[in-house]
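A single protein chain has been omitted; all remaining protein chains appear in their positions.
Entry: subunit A
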Amino acid sequence: MLDVDLHHGASTDVGLVRKVNEDSYLVAPPVFVVADGMGGHSGGDVASQMVVEEFQRLAESYDPQRGAELVADAFTRAQARIVDYGDAHRALQPGWHAGTTAVVAVLVVDDGVTKWLLANLGDSRIYRIVERRLEQVSVDHSVVQELIDSGHITSEEAAVHPERHVITRALGSPEGIQPDFFLLPLGSVERLLLCSDGVTGMIEDEEIEEILESVADPRDAADALVRAAVAAGGRDNATAVVVDVVGLVKDATYDSRRQLESLESKLGGRL
């Protein structure tokens, strides 16, 4: 766990249309979060900030051996706070609601091996660079994603679908939360991107890949992604967190065995 050195960069922008930035993010290695709030008057920004605060709390006393459990707990606490906050406001203003998406990346120790545990709720996204290609890891919890999965529309049609902003899972939802989790080996993630739909709704995956491949410093890469989203129209708050694993140690079992074999052959089988 301690062998893993992470470099990261983060950037956010309110965009050109909206007056408030309802996105929040957290970079507290090895805990990274992007949350895209939604709701009326001081709904979304408070909700996304609550998620970040709960994960900040998790980062302060983080135990990577219990990573999955701690992340689930942080989601539960954030959900309870957002629901309470929403209930309190609704008493005064019927119809008012607060909610937020969340994408989370943390390093965990699973079976003695350090891995990435990723989680998502809503339509913020997690991408990775693997073998120099961009790949979307998370699957949006959105109406259009369900339509794509069921073969009703294509991803091109989804981009202009009238319901493209409707998400099916979120923190603050009265139906409760069901985050999706992903467990990936450290070595399968060359670079990680967490971002809000203000980035992915404005620029194509090809452009995201181009930026992540060409900009070496993760801080510059995060800046470049958000700048590109704003330049493309900036219709929504845009936030990006980019994480690089520096000094990656390859899979222990694999390497030690191979090294032993190669040493054995060099020494004529005397080991």
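Rule of thumb we're sticking to: a contact is a pair of C-beta atoms (placed from the backbone, for glycine too) under 8 Å apart; a residue touches a chain by one contact, two chains touch by 3 or more; residues count from 1.
By definition in this document, contacts and distances are computed from a predicted model.
For the omitted chain of this complex, the UniProt record lists the protein as "FHA domain-containing protein", which is one of "Monovalent cation/H+ antiporter subunit C", "Glutamyl-tRNA(Gln) amidotransferase subunit A", "FHA domain-containing protein" or "Phosphate import ATP-binding protein PstB". Of the listed positions A:V4, A:A72 or A:V109, the one in contact with the omitted chain in the full complex is A:A72. The hidden chain makes contact, of the residues A:L147, A:L192, A:I211 or A:V245, with A:L147. Contact with the omitted chain, checked across A:P64, A:G99, A:P218 or A:G234, is made by A:G99.
Touching the omitted chain from subunit A are residues 17-20, 22, 36, 38-42, 44-46, 49-50, 53-54, 57, 68-69, 71-73, 75-77, 79-81, 84-86, 90, 94-97, 99, 101, 110-111, 113, 115, 123, 137, 139, 143, 146-147, 149-150, 152, 163, 165-168, 170, 172-176, 178-185, 187-188, 197, 236, 251, 253-254, 257-258, 261.
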